[in-house]
Structures are given as structure tokens and as C-alpha cells.
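Missing here: one protein chain of the complex. Every other protein chain is in place.
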Amino acid sequence: MKVIRKSDFDDLVNGLIESDPREVVGVQDDGTKYVFKPLERAADLSLDYDVTMLSPKKYFFPQKERLVQYRESEDGYEMLRDWSSEGKIIVGVHPYDLIAIEQLDRIFIDTQQDEPYRRKRENSLLIGVNMQAVSEWSFAGSMGTAVTDSGFDLMLTDLEDRYAVEIGSRKGSKLLEESPVREATLEEVDEVERITDELPEKFEKGIEFPPEKLPSLLDENYDNMAVWDEYADGCLSCGTCNVICPTCYCFNVDVVDFITDDTGGTVRRWDGCLLEDFAAVAGGENFREETVQRHRHRLMRKGNYIYERFGDIACIGCGRCTQHCVADVADPAEIYNKLWRSTNA
Amino acid sequence: MPSEPTDAEPNWVHYEPEEATLVAKTTFNEIDTVFEFELEDRDELGHVPGQFVQVFVPGVGEAPFSVSSSPTKDGPFELCIRKVGSVTTAIHEMEVGDTLGIRGPFGETCDIETFKGNDMLFVAGGIGLAPLRSMINFILYHRDWFRDVTVVYGCKDPTEILFPEEIERWQERDDIRFDITVDEVPEGVEWDDHVGVITTLLPGLKIDAPNTYTIVCGPPVMFQYVQEELDAKEIPHDHIYLSLERRMHCGVGLCGHCQINDLYVCQDGPVFNYEVIKDRPEALS
Amino acid sequence: MSKSTNMKPRVAFFDFTGCEGDQLQVINLEEKLLELVEIVEIASFREASSAHSDDYDIAFVEGSATTPHDAERLEEIRENATTVVALGSCATIAGINAIRNSQDFEAVKERVYGGEGDLFESWSEAKPIGAVIDVDYEIPGCPIDRQEFLRVLTDLVRGREPKMVNYPVCLECKLNENTCAYLRDDICLGPVTRGGCNSICVNGGTRCWGCRGLVKNPNENAACDVLEEHGLTTDEVMNFYNLYFGWQRTEEVVQ
Partner (left out) sequence: MTDIEIKEEYVTRVEGHGNIVVNAANGEVENCEWQIVESPRYFESMFIGKNYEAVPHITSRICGICSASHVNSSLKAVENAIGVEISEQDRKLRKLSLNGEMVQSHVLHVGYLALPDLVGSKSVLPLAASHRDEVETVIRLHRLGNELLETTAGRSVHTERLIPGGFSRIPSERDLEDLRGKLEGAWDDLDAVVEFLGTLTDELPEFERETEFISLTHPDEYALLDGVIYSSDTGEMRNEDYESIVNEYIVPQSSAKFTKHARESYFVGALARVNNNFDQLSPKAKEVAAAFGLEPVCHDPFMNNVAQVVELAHLFEYSIDLIDELLDAGLEPQSDYNRPDITPEDGRGIGIVEAPRGILIHDYTFEDGTCRKANSVIPTNQNHANIQHDMEAFVPTILDEDEAEITRKLEMLVRAYDPCISCSTHYLEVEFVEG
């Protein structure tokens, strides 16, 4: 473990902003909340944040992304890929978001081999930071996602005037080469350990059972309509809980062109399984027509379907969906606890 | 900055379609046409029966279609397409020599190895014959690998019959039984074969249930009734396969639109073993 | 594939009771408008041109229908055009014109023209044009979104079916990383309003007023609960709803 003075870390970031060809983005306070956005100077960082609105997923899997461009020519169409490979330097990612990115990596890179995602991901650099504040909606402690020892290139822990820095990759260690860092003292190592050990306990919310039990709990409760209906009745089908979630990745592909151009392209954009038309097919059939079907699908997917397929519980407990659901019916912890109690009462 | 088109690794999904040229089209009726496509950069599509391709029409969109020709057929591959919306209409409007984009083949289908030495029963409703035709022709090509082969095909009316000439050839063969029915016969149309819904054909079939494999494709409502008949015949559920249809935006197991509970039609299907999907509540309704 | 050899489609704009802000949005396309007229022929666009012809394929109609004379003109447009597109909130959902529909018409006339309100012909209700003639497509918004207009026109010219967004404004609002009105002690109709505007009003620091009308199947009960939890009385909720939803709620939902 290394240690860097905060002012030196700022210099490091400012240096990257100045000289790295990649865009440097980081967590900033926009007055009413925290967001990841392009960084103009290190001083704008707010690394003591609780949670950002959207997760850094948006940098590898953008909200809107050109996939293919076509151009009409004499003898037909020319079709070219049109997605960007550009990576970002992302400063200030919390452990639960790093875990979410690792999950997406397993899906987009290791399994489904999505090249647009992989290129952006591999060209990026993740500088994580251990939580100093805990969001009141988060239940990461109980999901085992409050701390992590992987998924980052560098991981910072705030030690007042210094950061303890854990190096997670060669890219990470190279980044530090030019900076005045030193080895951490034993006390500093202990201090980081104490902080990370205590972190999971800081959450007021949590699921009341071990997360490993979630897949079978959901299997058993697929038909527990009393609970599903209770939440679906208030659901606005607005898709907020989908797009706000760091592990959701459903998308739609649209053709976009302009009337006077002979070129056009396809764009993939974030979609949400809570939206009414998500499972509708040509001819009018809708395979999840009722709000309750869609609402249940989301929670099944988070706690069961993705687990069955890729081995991950796809809710990392960030609490974003709880915080941003206008109708206040999206909280996975609350719903999972209710299912747990109704089964184990 | 768009990435360089040259450095793609072949196994990675990069969403850029391959160019394919329409080399022939045969129209069956106002809404159904079979199209033959040739790929620009390779000779063969390299599919197995039951797989599908994503067809991209620039300026219109992308849609999945099962490959209707058997891999045993040389040269261009065939898609039989019903005109129902924007993409399908745009394809119908294409002329020989026009090009479009193809991605694929995609999808998991049944393992024909396990069928060897058994009876085969195909049940096709309407446009459902299009995907089954690939498998039927494959099996007819390797006819001696199998025992009895039966095809049951139901259509709304005689004008909607797909591949009429091919059906005639099938009917002339004595190593395959081919039964056909129509729901109704409009006035002025000549028809001297069976009339009635498809399930009326099934009870009459002699079936050696433990040694029969069945593949069904048709509209969702049909499955339910066909399944009742297959149950009556006591065909084991793991001997029954269904080809399902959902909305798809990627074809590679990502976009989420084709999800049936935990399954993805584009990856775990489109051809599913009935044993696998019968407990998935979202599969058949 | 070869480009289909279309004739230049002929497009006409018409205005009824409204503010003509939607046609202004078309003029606000600036250079794009010049490009556009190379692809389509403008048969009629009174706000910008004296040229006029009754020979057109696509009619864009702005404004609500409020008089028998409007109905006659609309019938004529329907007869001439192959495709009729309602442009803007007044044409699609009667817009703010429908506010007065819930008021006593005699009182309405009295307030504006004193004792002489009967000099001018008007129905007691303002109607969306779809209540008078068949409408093929709708571009909602007060005003319309320029990009959406271009998308629909492009679809029509290229023979594609224009599709209306069917998700609430909230979705776009979250994608824009706005701080939700409900998290800052304000109120908002985003949860039930049809998206497609890119949540422009919330992006500007305010709230959604509902100008694009209700989504297809709004969960109105849930949305009312939310508003009431944030301190509105039922009357206030209805008053807020009736800014733009007046026509839809009386004609479509209740019936």
C-alpha cells in the first residue's frame, strides 16, 4: 500500500487533465446532488460524496451510442461500425459501483463479447475511493458490496491530509510513477483496515438475510402476488429504477437519419423493462402487459435471473432506485425483506 | 471518434452487418415471399436448422428472421418473410440486385444428433412453416438417419400456403407423410383437401410416442391446443421442441427484449425444449 | 438497395386556434428548413409564404378546433391530404384552450367580451382536431420539439410508420441527471406525461407542466397520491392536471 499527499494527488489529476488524451471525469457536487461529469480541475472533485445520481456505467455503455453508420452509394449501401473506443479516466468510484462494473464486464466482455463496451472499458482507468459518507438509501453493507479488493486500477482511502492508495493493476501503478508516493506505514495500513472493516456497519438499511439466499427466495416467491401487487399498484412504469441502476443494461436500437442526408445510422439507447412496451412484439402481443409482471421481472432479474446466468446478484445495494423512485415503490431491500418475512414468518 | 473498421476480432460482436445481395424472390401471396440472399464476403451462411439472422435494412431497421433454407442447400440462403410492419415491408419492396445487411446466424436450436433413429413429427402453423422448412429439408437430405417423418401443416386458407411447389414434391414422396389443412375456404377458391384447425389432424396420426421427436412452430395460441393433443399421444415433454418469437434488438443476449423469465430467446432459443420452458410462466402467454 | 424514386412529397401547414408557436418552431429550424425544402415541396405555409395550393400530401395542422367554420376547413383538409398530422398540444389534446372547457361558457364570454360575447362564433368547448376529423399521426408538445418534427417528417417521407414515444417524461429526466422536483419540494407532472421533449422544462430548473399530454396508460391514482403526499389538496391536483390534461381526462379517461 502506498500513500500520497492530497495536494500531490490533485497535482496528479491536474496533470492527467492537462496531458492525457483521455477525458478525465470525476464526482462533483452540482449543488443539489453528486454526479460524475467532466473534470476541469482536481479542486472540483467531491470525493467525500455519498452516492452519485447515475453510475459510471454511462462511460462504457453510453445512454445513446451510435453503432452502425450507413451511406447510400451507386451500388447499394456502405455500412460501417460507428461506435467510439474512447476510454475515460474516472476518478472517485465507490466499491459498490466497481463491483457493478465488474458484473457488467463479465456480461459484456467475458460472456457476450460486446466490442463497443470492451473497447471503451479497456481504454479506461478507474480510480476508486472508499466511502466516507453513506447514502441513507443504500444497503450495500448487507449486500457485501461496501468494500472491494478488485475492479480498480487505484483505490483511495481518505486519511485526512493523505490518501492511502492501493494499486489494483499495472496501469494503476504506472499512473503513480511520476508522483511523490511513499510506502504506507504499519499504522496507516491498520487505519485503512479499520476504516474498511467498519464500513459495512455504517449502513442503516439492509436486507435481513444473507444475499446468497436471494435467488432461492425469489424462486419460491414468484407467485407471491400479495407482495408484488402491493408495490406494483403504486408503480408509474416510468423506468427510473432501470436507467438509474448501475447493473441494468437493457437497450433499444433505433435507426436515425435526417431527411436530406443519404447517410444514417443505428443508435442503441438505454431501455427499461418497466416501460409498458418493452416486451411488446409486432402484431400487438405484449408478453409483460401488466405493471406487476414488469415490476416482478425487474426484481427477479436483479436477484435471480442474472445470478442463474452469470453467477452475480445483480443488485449491489446502492439505493439509487429507492432514492429516485417518485412513487417510492422500487426499494429492493424493502421488497426482498417483505418476501423473506412472508416466507419465513 | 469511430473506431477503425479493420481491427475487429471476428468473435466479438461489433454490430456492423455484412452486406448481402438479393438474388431471387418468389412470391406466394400478397404477404408472404421467400427471398434468396448471397453474402458479399463468404460463400455460406454456416447456420444450423432453427437458427436465425438479424436483417438490417438501412433507413428502416433491423428484425430477426429464421433461415428457411437447409444448410445442405448450396449457394444463397433463404428467408421466408411475412409482411407485417416497416422492416418486413421494406424487404418486400426490394428488387433483385438490391442489398441489405445481415448479422448472424444466431441462436440455439435442437441437436439433430439426438433425433437419429427416431420418428420425426413437425407441426407448423402459418408462417411457422418458414423456420421448420430448414429442418425438414435437412432431415430429408439425411433421410436414412431417421425412421418415419411426418409433417402437419395448417393455414388460414389455401391462398396462404407457403412453398406450394415444394409441398407438392413432399407429398409425392413416399418416405414422408405430409398432411395439410386450412381453417376455411373462401368463396371461389378450389380446395379438395382437409378443412379444419390444425389440431383436427393430430388425433388421426399413429404415433410411437417414446420414439418420436416433435418440433412445433406457429402462433402462440396454437401451441396450447397442439400441446393438448401431443399430451393425449403421451409424447414425452423432453421430446417436444418449440420455436418461439420475441422482439429482439441485438440477437446476442444483451438487449433484454426477448427475455422469458431467465431465458433469452436469442440465445437459449429460438428453438426450446418443451421440458425447459413449460414451467416458465412467460413463455407461452 | 436503390433509393426509391419518390416524387417530392407536398407538405402544407394549417393553423387553427393556437399561438402558431409550432410553425415558428419549424421556421426555427433555420438552415435545416432550407435543406428541407429541397426534399419536400411546401404547398401552403401561411405564416411564412403567400404561395398556396390545395394539392398536398401531408397536412400539418396546428391549433384547436373551436368553431363550426374550423370544422368545415378541417373536413376540406382531410379530403385533400393523404396524411394529416396534428402539430402541438392545442391540436393533439386541445392544450391550454381546454382550460375553459370546464368553465361556464356564458361566464367565459362575459369575462372577455362583456355583454357582446355572442358577436363571435365559438363552441363552448375547444377540441383537438382529432375530435373533428381522423388524424393519422400526432406530434405533441407546447411547443413541439424541432427534432421530433424532423423525425416524423423523415419517417413519413421515407415511408416508415412514425412512432410516438410512450414513456413518461421522468425517464428522460433521470437520463438528464436532473434533481427530481419531488426531492426539492416542488411538484411535477413528469410521471404521467408523455415523454419525447427530453424533459426540457426540468432541465431548465423547473417542473413538467404536462404539455405533451398523458402517456397511454398513466397510473393516475399513483401520481395523484404522490402529489397529495407533497401537500396538494385534491382540488389543487385537479387544477394542475387541468392545465393540459382537461380534454384527455374528460373525453378519454372518464368515458
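In this document, chain identifiers A, B and C correspond to the written order of the chains, with residue numbering beginning at 1 in each.
Criterion: a contact is a pair of C-beta atoms (placed from the backbone, for glycine too) under 8 Å apart; a residue touches a chain by one contact, two chains touch by 3 or more.
The structure presented is a predicted model; accordingly, all values stated were derived computationally and were not measured.
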| item | value |
| --- | --- |
| Contact list for the unshown chain, restricted to visible chains | A, C |
| Contact partner of the left-out chain, one of C:A12, C:A81 or C:I96 | C:I96 |
| Among C:N80, C:T179 or C:Q248, the residue in touch with the chain that has been omitted | C:T179 |
| Chain not shown: contacting residue from C:F16, C:Y56, C:F149 or C:Y167 | C:F16 |
| Contact footprint on subunit A, counting only the chain that is left out | 30-32 |
| Subunit C, residues in touch with the chain not shown (by the definition above) | 15-25, 27-28, 30-31, 33-34, 37, 42, 45-52, 66-67, 69-70, 95-97, 99-100, 103, 107-109, 111-114, 116, 119-120, 122, 142-143, 178-179, 181, 184-186, 200-201, 203-206, 209, 239-240, 243 |
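Note that in this section only the chains that are shown with their structure count from here on.
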| item | value |
| --- | --- |
| Centroid distance [mean C-alpha coordinates] between subunit C and subunit B, Å | 43 |
| Rounded Å distance between subunit A and subunit C, as computed from the means of their C-alpha atoms | 37 |
| Residues of subunit C whose C-beta touches two or more other chains | 1-2, 158 |
| Subunit A, residues touching no fewer than two other chains | 72, 76-77, 257 |
| Footprint of subunit A on subunit B - complex, ascending | 1-3, 5, 8-9, 11-17, 19, 21, 56, 58-62, 84-85, 98-101, 220, 245-247, 249-250, 252-257, 259-262, 281-282, 285 |
| Contact footprint of subunit B on subunit A as seen in their complex | 66-70, 72, 75-77, 79-86, 107-108, 111-116, 118-119, 222, 249-255, 257, 264, 266, 268, 271, 273, 278-283, 285, 287-288, 293, 297, 300-301, 304-305, 308-309 |
| Subunit C partner contacts - residues on subunit A that touch it in the complex | 30, 32-33, 35, 53-54, 63, 72, 76-77, 233-240, 243-244, 256-260, 262, 270, 272, 275-277, 291, 323-324, 326-327 |
